[in-house]
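Okay, so here's the structure we're looking at.
For this view, one protein chain was removed and the others were kept in their places.
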Amino acid sequence: MSKVILTLKRHISAPVHLDTLTPDRVCGRKVTELANEEVWEGNRRIKIKTLFNIEGNIADKPDDIALEIIGDLSRTRSIGYKMTAGTLNIRGTGGLYIGESMSGGNIIVEGDAGSWLGSNMRGGTIEVSGKTGNFVGAASRGTTKGMMGGIITLKGNAGNEVGAWMNSGTIRILGNSEMAPGIHMTGGTIHISGDCSGRAGAQMKGGKIIISGNMQAPLPSFSFEEIREQTKNEKDSVRGPFYVFSGDNNEDGNGKLFINVERNSQLKWYEKFLEG
Amino acid sequence: MTEETIQSVVCTVCGCCCDHLEVKTKDNAIVNVKNACAMSTSKMLGYMNERLTQPKIRRGDKLSNSTYNQAVDSAARILAKSKSPLLYGWSLTSCEAIEVGVDLAEETGGFIDNTTTTCHGPTVLGVQEIGESSCTLGEIRHRADLIFYWGANPVHSHPLHMSRYSVLSKGRFRKSRSERTLIVVDVRKTDTAKLADVFVQIEPNRDYELLSAIRAAVRGDEIEQDEVAGVPVERIEEIAEKMINCEFGALFFGLGLTMSAGKSVNIDAALSLVRELNSKTKFVIMPMRGHFNVNGANNVMTWLTGYPYAIDFTQGYPRYNPGETSAVDLLAREECDSALVVASDPISNFPLQAAQNLASIPLMTIDPHETPTTLCSDIVFPSTHVGIEDTGTVYRMDGVVLETRKLVDPPKGIKSDVEILRAILKRLRTIRRLG
Amino acid sequence: MTGIQVTLLTGRSLGQGRAKEHGKLSELYLQSVACCEVDAEDLKTIGVTNGQNIRITTEHGSVVVKGIVPTQTSRRGIAFMPYSLWATQISGSDTDGTGMPSYKGIPSVIEAATEEKILPLEELVQKSFSRKTSKKGRK
Partner (left out) sequence: MMEKELAVVNGLVFDPLNRIDGEKLDIFIRGGKIVESVGKKARIINASGKTVMPGGVDIHSHIAGSKVNSGRLLRPEDHRKDVEPRTRHTYSGVGYSIPSTRTTGYRYTKMGYTTVFEPATPPLKTRHTHEELDATPIIDKGCFPLLGNNWFIMEYLSSGRVKECAAYVAWMLKATKGYAIKIVDPGGVELWGWGKFLKGLDDPIANFNITPREIIRGLCKVNKILNLPHAIHVHTNNLGSPGNYRTTIETMDAVRDLADEKKPVIHITHVQFTGFSGSSWLNLGSGAPEIADYVNKHSHVSVDLGQVIFGDTTTMTADGPFQYFLHKMSGNKWTNGDVEVETGSGIVPFRYRRSNYVNAVQWGIGLELALLVKDPWRVFMTTDHPNGGPFTSYPKVIAWLMSKKAREKTLSKINKTAKKRLDLPSIEREYTFGEISTITRAAPAESLGLKNKGHLGLGADADIAVYDIDPSRTDPEQSPRVLRRAFKEASYTIKTGKVVSKEGQIAGTSYGETFYVESIVSPSLEADLLKEITPKFKDYYTIEMDNYPIAESFLKNPSRIPCKSEV
């Protein structure tokens, strides 16, 4: 196992694209080679060493590499792009598109992360300790397949449209979610431990959304089915009880929406549909 | 003393681009305007107010007079130095100017965005997911028997829209108001709502819920809730009936939909509803574009780069992702190191934090008038008025293209946006060549 | 006198549309846009009569404008401001990843400000963008 630590040594004032910083792309190289590699800062090509102090050594196999990037990276883009193996640890504030299109390996963000985290993700795991922006595990503009595999765990709150066009895989949000998680989703599972601002599963065709916290109301295009004591998120079971809705009927959807019973007394009236 | 009356003048205020104005000029000044709305008249008669008369460059705390050559040179030098410049505005100028603007953005390796970003940007994002069943305004005038204004208040924002193109117009198959039904959906009973056959007052930020409820009703699905967004389900079902049973329906929507919670998601729902309706009848949808050439800005940028706004040239080819590459986000994240504003007033229009960042970087502005943005600029270029002092191509909200007319000469020595932008581009290329 | 919670909408008004064409430094513009339409009942609750000044505060900022009873019927709890520099003083820059800030449906508090004055455009620019006068890292 080899560890490479990149520590940001100056303020970033323009978008910096770090899509080449993944274990698979740096493996087998000397640290000096990596240091002299060029990336975009705004419209300029700059050497990585002008941004970061680099220490450690680089193994030959991606799986053996642990990349650690430290600093305020909020103006960076695409760290972990198309990553296939190894681990990548971001300490500080992560930027946009962390782990976009990744298919393997692990990314850990110790801090906040920007929007489009894990967009088009195919496999691997991403974990964020702080809060995350919008479009987690979403699809790129115009496409209809977002996250297609892997596991994303957000320990803090998440923004809007988590899992937009999600096709498979798992997203866990331990905090709250803003509007429209699982919009257009066709498969996979989203579990929100906290509250959701609304519109969960908007235009969803398939897949499963579990809300253990509060959500004012499901969309009018969802129909109430039953109350269930518990459900599953992948293997591990999630305790309810839950109001179970199916939808989005507007898309002939057979997605499932689970909303915690105890935390949502305002939905009690749905129980009238249970009689008879 | 020379008097002239000019017919079929194209108005350059809102997205209606009315082209039936009659303008009387006398000694190179506009003295009278016919057929125009209040906004248009105000512009036609007030276009000389608060004009910038000379290029200015900031020295210390003050903007002091300069020349076009000096201003062009300083601007080109700032752009040449910039790692991440933002070129913003474009919806109040001609397509000819916008084309030069895109080349300038590519040459500088910067970002170029137009005012779509803060008006119908979400509409574009919705269209890119769903598509759009639309048409030119004449189709609606001739055929529509059911017309919606949703989150739009044309009486105030597009004063002649109803009489020229929609509910109050006379078409081949719809002769009078009585042959059309007008439904207005808004959070307030606006002056437009007062003219409606049906007014639906909706709770703020609940448009998506109402749209999906109507779609469910159109599909004949049962809605379990008794009311949605403050509207009783019976009412929703009535509306759905009207939509299904019309011969030709048209849904116009405004910023009430694009700016409310959900933004692009609301548009997504509206586009999906209208698409759904086409399996039952004929239905079209159209955004009420605000500025007279914002649609032109979208079109020019699209044919040159593939994308209608929020374009990133920093890596030498067009990238696009509103939310990342759009003006307000770039400024809010403090990612730009200079800005060129053309025919727009972002200091007034952008939220405080974004505007403050804009004011804190080298700011260059091309505009006919003094505005808060010119007050905050380091370099100011006075320019001519397209459609008054200069010709130029503009795109109506439905994509119909018009060539505006030159009515009077510009103030002496004042250059057009095209001339100024070409000069900056030329100077920039020279600076680059000399390295 | 304490304030009340309202939902703030900003948007186009004919007056604003006309005045912006007339000139943004003009008195007409100030009169047409440095104002906020509030339901008559709500105005009464905060102890303001039609035409007196009110302060609007959101999580993004605070501004003083004239409180007026709308010509276009409103309803309680909803306030409307024409697009303008005064309105953007209290709107936020978060676009939810769409590029579009939230100009409508902003939770705000309105309160009486009958003693405070409305900043005219140039003063407001000075106040909000004074950093301009000392652009660091340049010249």
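Per-chain numbering from 1; labels A, B and C assigned in written order.
In this section, a contact is a pair of C-beta atoms (placed from the backbone, for glycine too) under 8 Å apart; a residue touches a chain by one contact, two chains touch by 3 or more.
Given the structure is predicted, the values throughout are model-derived calculations rather than measurements.
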| item | value |
| --- | --- |
| Where the missing chain makes contact, among the chains that are shown | A, B |
| Hidden partner chain, touching residue among B:Val13, B:Cys135 or B:Leu210 | B:Cys135 |
| Candidates B:Glu4, B:Glu179, B:Glu222 or B:Glu403 - the one touching the absent chain | B:Glu403 |
| Sole contact to the chain not displayed, among B:Tyr165, B:Phe253 or B:Phe350 | B:Tyr165 |
| Residues belonging to chain B that touch the chain removed from view | 7-8, 10, 19-20, 95, 99, 103, 106, 124, 127-139, 141-143, 164-165, 172-173, 247-248, 275, 278-279, 281-284, 298-300, 302-308, 313, 315-318, 320, 393, 395, 399-403 |
| Interface residues of chain A (partner: the chain not displayed) | 140-143 |
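Just so we're on the same page, only the chains that are shown with their structure count from here on.
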| item | value |
| --- | --- |
| Of all other chains, the one whose Cα centre sits farthest from chain C | A |
| Among all chain pairs, the one with the most C-beta contacts | B-C |
| Inter-centroid spacing, chain B versus chain A (mean Cα positions, whole Å) | 34 |
| Between chain B and chain C, centroid-to-centroid distance (C-alpha), Å | 22 |
| Shared-contact residues (touching 2 or more other chains) in chain A | 115-116, 134-135, 161, 179 |
| Multi-partner residues of chain B (each touching 2 or more other chains) | 125, 261, 322-323 |
| Residues of chain A defined as touching chain C within the complex | 115-116, 133-135, 159-161, 178-179 |
| Residue ranges of chain C touching chain A (in the complex, touch as defined) | 96-97 |
| Chain B partner contacts - residues on chain C that touch it in the complex | 7, 9, 11-14, 17-19, 21-26, 60-61, 70-75, 78, 80, 83-85, 88-105, 121-122, 125, 128-129, 131-133, 135, 138 |
